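A single protein chain has been omitted; all remaining protein chains appear in their positions.
Note that the chains are named A, B and C in the order they appear, and that numbering of residues resets to 1 at the start of each chain.
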Amino acid sequence: MTYFGLYALQHRGQESAGIITWDGQTIREQRGMGLVADVFEERHLGHQLKGSVAMGHIRYSTTGASLIRNAQPFKVTYKGINLALAHNGNLVNTISLREELENQGTIFQTTMDSEVIMHLVAKYMNGGTPEEAIAKACSRIQGSYSLLFMVDQKLIAVRDPWGFRPLSLGRVGDAYVLASETCAFDLLEAEYLRCLDPGEMLVIEDGRMMSHRYMEPAEKQSSCIFELIYFARPDSLVFDQEVYNARKSMGKILAQECPVEGDFVMPFPDSGVYAAVGYAQESGLPFEACMIRNHYVGRTFIQPTQGMRDFSVRVKLNPVKSMIKGKRVVIVEDSIVRGTTIRTRVKQLRELGAKEIHMRVSCPPIRYPCYYGIDFSSKGELIAANHSVADIGRYLGLDSLHYITIGGLLKAVRGPENFCLACFNGAYPVLPDGGIGKLSLECC
Amino acid sequence: MTYFGLYALQHRGQESAGIITWDGQTIREQRGMGLVADVFEERHLGHQLKGSVAMGHIRYSTTGASLIRNAQPFKVTYKGINLALAHNGNLVNTISLREELENQGTIFQTTMDSEVIMHLVAKYMNGGTPEEAIAKACSRIQGSYSLLFMVDQKLIAVRDPWGFRPLSLGRVGDAYVLASETCAFDLLEAEYLRCLDPGEMLVIEDGRMMSHRYMEPAEKQSSCIFELIYFARPDSLVFDQEVYNARKSMGKILAQECPVEGDFVMPFPDSGVYAAVGYAQESGLPFEACMIRNHYVGRTFIQPTQGMRDFSVRVKLNPVKSMIKGKRVVIVEDSIVRGTTIRTRVKQLRELGAKEIHMRVSCPPIRYPCYYGIDFSSKGELIAANHSVADIGRYLGLDSLHYITIGGLLKAVRGPENFCLACFNGAYPVLPDGGIGKLSLECC
Amino acid sequence: MTYFGLYALQHRGQESAGIITWDGQTIREQRGMGLVADVFEERHLGHQLKGSVAMGHIRYSTTGASLIRNAQPFKVTYKGINLALAHNGNLVNTISLREELENQGTIFQTTMDSEVIMHLVAKYMNGGTPEEAIAKACSRIQGSYSLLFMVDQKLIAVRDPWGFRPLSLGRVGDAYVLASETCAFDLLEAEYLRCLDPGEMLVIEDGRMMSHRYMEPAEKQSSCIFELIYFARPDSLVFDQEVYNARKSMGKILAQECPVEGDFVMPFPDSGVYAAVGYAQESGLPFEACMIRNHYVGRTFIQPTQGMRDFSVRVKLNPVKSMIKGKRVVIVEDSIVRGTTIRTRVKQLRELGAKEIHMRVSCPPIRYPCYYGIDFSSKGELIAANHSVADIGRYLGLDSLHYITIGGLLKAVRGPENFCLACFNGAYPVLPDGGIGKLSLECC
Partner (left out) sequence: MTYFGLYALQHRGQESAGIITWDGQTIREQRGMGLVADVFEERHLGHQLKGSVAMGHIRYSTTGASLIRNAQPFKVTYKGINLALAHNGNLVNTISLREELENQGTIFQTTMDSEVIMHLVAKYMNGGTPEEAIAKACSRIQGSYSLLFMVDQKLIAVRDPWGFRPLSLGRVGDAYVLASETCAFDLLEAEYLRCLDPGEMLVIEDGRMMSHRYMEPAEKQSSCIFELIYFARPDSLVFDQEVYNARKSMGKILAQECPVEGDFVMPFPDSGVYAAVGYAQESGLPFEACMIRNHYVGRTFIQPTQGMRDFSVRVKLNPVKSMIKGKRVVIVEDSIVRGTTIRTRVKQLRELGAKEIHMRVSCPPIRYPCYYGIDFSSKGELIAANHSVADIGRYLGLDSLHYITIGGLLKAVRGPENFCLACFNGAYPVLPDGGIGKLSLECC
């Protein structure tokens, strides 16, 4: 079940995958670089990863280099106890905590912020229960963390007091299951129960579950709105909200905020398709699916050594020429980070004879980096950080460009006051060590 | 360029791939089982497959077992001449031709019908030009064949007199290119020139091209309409027709022929999406994309050993629950062959609380096998061969089921008299050896 | 059993391996490039290669390029009959036979001389039994051939009339087994029965065996003496002779023919070890094993990019320094082909302070190429073809160099009149097409 859960959540990270199981006596693990489908083989699931308690992780590297050492779950032993940890999120006070630990003679074997958590837990376990140790360790760390610990046969889940990242609880038969998104539950035919509260700790052992408030929730909850805009799967619930409907609403609000005369609305699949559906319904323009995806473009293909311009962009999507020529095309996108790929696609549409090209974006301009687990930086510089919307429109080669407003966006979600908008407005709920822009672990 | 062309055409066959090149002195080849991305490595394209003339093939096994022996292009030597052949299509008089050749002492090293063509060409080359030999060989074979020969540095393309399978000519810079579908040209930024005529032979050598009518076209042209319905990529032209527009038209005609009261229209992606777009536009019902695809489901995944019902179907698509519950769902499909997968999906929608489920199919009932290269049989029995539409609807668990009519379908294409409709009405343009239902090569 | 037989015979060829089985209804095959251990997996032996009749082949390319196409057993179908062939040896009239066959319209799919045999057999089977067809085909071919055919469930073995290559018959339980060398029988705990006669055909079917003289033996038998000198495994019988004893005798005769004052005798392992043992025993000099082999040098290792001279030679063997310094070393080798490696090793011994270095070779100078299956040419030019023994000794940096005489060599074997000595004296028992030095298939 853990394997299938990871399979369903693969979109959240493709760098590495791992599963750890406990069969009552022995802890077993399999971790590797790459996709779930590559890391696990039949023999792992059939024989090797036996046990009645299991946890898995897929990694989308935000801190720490891309190394097998950094694949999670992270496992250690301490006084004969097996401790394992899966961490979704990103700490912001790692540097000062590492310094403090190193002054006590602690060595680090990975570059993950999660290793800091584990050292803290071990220190605090000297004379306490695992639950107490985890609560104390959490009181020391800052940033985003949805954590799942395995302490021999016991599972302990905690969600940070800001509620940055999602974490959902479900039930399949007699067993409790936890996952970042409910699409993992659907595949297992598990029943969705609820989202964990900020500052909540769940302890699961022998089929029983107990809930504790291990820490006061932050004054202002700060769930990541980008999960709803882009990151989560559209068939999931996150933060108890339906992602599909949120995205369609964003498209509808976008159509109200910035309508345009066009022949049809289309997305660049698969990004933006749900907002485009909403935009089309609200605007009354026909929805078309005339950018065709090559379903066989895998993770790698051999680049032409010369001559074929923009090959890696064009190989993935090809426009239907007859649909573009002479048309006023309205494109709905769910976000613009760097803009390079979009620019190539717009240019291609121009060359095919599009009469007008308008773009509507269901996410406000992203102007600030995220310190809580969304790796915008991996996509290069944020174009909106340094350029006006007009400049961006010119750069992309568009006839018009409009973004949804922050206000409009918040109309599309429930509990608008509970979301972190730092990437739009720079209002960081908790500041990183040493201030903004100083976060870097690899230097250590 | 051949590699990228195959990449673009991967949907036409996933069993094996191969490329053969001629560098003025040596013929080079790389063939292997699996996808283009798996068969070729950087070293093949960079160093090993040098040359100024090249041809490639991807195989979708309709005759012949799944073996590396059967990977094409098929290469032989004859009197110091290198002959290579790529064959799209399926012969129907292989058995009698093999018998005739074996009576002359010919041995067969593969189970492909294409080997028969090569033996005939060699026999007829004894005293003639390659062009004459190919023309004579083609006068002996029956069935569907778009062929590309390499005879040392010369490329010779022929299309069968019925025009069953597509074959298009393009130009990139000084070079001529040929491909089954124009999406291969788009990736190369090649200019599309035209479709070959039934009975036409093109000879390309030293950058010059000559066209011959090597055989009278059949009285009635018989292009495969299933290419337009399902098989070709929607961004391609085949038979000089735009696939995307044809599919959207089928959806529109379907909406006229069998409207339904529903809350929205949706496809099971990606099959049926273009007809669904047309249906939605014509009917005025909203288009929704609420079956979510897991983009990381690769060719293989580990099956759960027990318990999870219909796993391999459910892992690929997951419905958005809130969109289904209490709704009247109209699903547009592009074809129903066996129906098993559809049945599972309909059941899943029912369990999520769909109020009504209606299906509209943009292809008439498929009642007869295809002998010309579409492998319906690989998908199991044709449900429409033995069951009424009403029965099928009940089996699939639908509230209503309607197929497009043959007449309606023909309204969506240009030159309706030029298409083979045998899979719908059993009117085979050319009969197989030994009559219908007797075709089998593997027994030899 | 076939797999283990190939395993035991791996020294005879490392390019490709294959097994074909017949289970009463279906022929099954697995062929691949590389060693037996790489080509076959558990699933092949456990499930896929079922059957009661089997044959295998390992290829050491003497004609034909190194391609999977050329991996044997070579399998075709002819009139519903499955024909497979494993060929040990090398034909010398392939060019004229190919020409004749091509004039009848035959195409060639491989570059192996074995394909010619198969085409001939098929031609002659038209109206005859397989046995007759094989006999007729053999009357047309010239050169060395130990052949094993599978004709559906029947196995037919033939040995050429000159008796160039070995072929032995054994029995394990109720089953007959055939192999080039008896070391394959030892692994199977099979009983050795006898060597096939030149011109003999064995037919094995349903556990029964019949022997025919399908052709008159050549006037002068011409078994390959290099099998006894170097090629066969020392624990084998070939041509009904014990290889180990033959090699030790060669060493003893060498000690009589050219004694030397030395401190000890040593081989460069593992070549020459048996002759060195014989030399030591006859001369009374101590035998030492002071060139140490690195047992972990596999087929490939990463070459140093700069600086380390002669790395690929030195990595395999390292001398024991203290044994070499100040010593008069007598080295016994079993053959010198090109001499490059030997030269490097001698230089290394000199650098370690050897006082005198004498070499004794248990094979006369190889002056002429072999057309019957030993690929001297793959090892580069034959140094003895163009240089005197004195010159070779100087080139190798030796204090003295002596080869065994042809007369001395013949004293070490039984039936000295029955051996081919062409590589020493140019007396070819059967001349190649177009004369000496013209043999080349790859041009076709």
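Brief remarks on what is shown
Rule of thumb we're sticking to: a residue touches a chain if its C-beta (ideal position, glycine included) is under 8 Å from a C-beta of that chain, and two chains touch if they have at least 3 such contacts.
Small disclaimer: the values here were computed from a predicted structure and weren't measured.
All shown chains touched by the missing chain in the whole complex, by label: A, C.
Within the whole complex, the absent chain has one touching residue among A:Q109, A:Q256 or A:N425, and that is A:Q109. Across the entire complex, the residue among C:L67, C:I81 or C:L187 in touch with the chain not shown is C:L187. Of the listed positions C:S322, C:S388 or C:N425, the one in contact with the omitted chain in the full complex is C:S322.
Only one of C:R59, C:R233 or C:R345 touches the chain withheld from this view, namely C:R233.
On the side of subunit C, the interface with the absent chain consists of residues 3-4, 7-8, 10-11, 14, 35-37, 40-42, 45-46, 183, 186-189, 233-235, 242, 244-245, 270, 273-274, 277, 280-281, 286-290, 292-298, 300-302, 304-305, 308-309, 311, 314-315, 318-323, using the contact rule stated above. In the full complex, subunit A touches the omitted chain through residues 68, 75-80, 83, 99, 102-109, 111, 118-119, 122-123, 125-126, 443-444.
The rule we apply is simple: only the chains that are shown with their structure count from here on.
When you average the Cα atoms of each chain and compare centres, the chain farthest from subunit C turns out to be A. Centroid to centroid, with C-alpha atoms defining each point, subunit A and subunit B lie 38 Å apart. Measuring from the averaged C-alpha position of subunit A to that of subunit C gives a distance of 62 Å. Within subunit A, contacts with two or more other chains are made by no residue at all.
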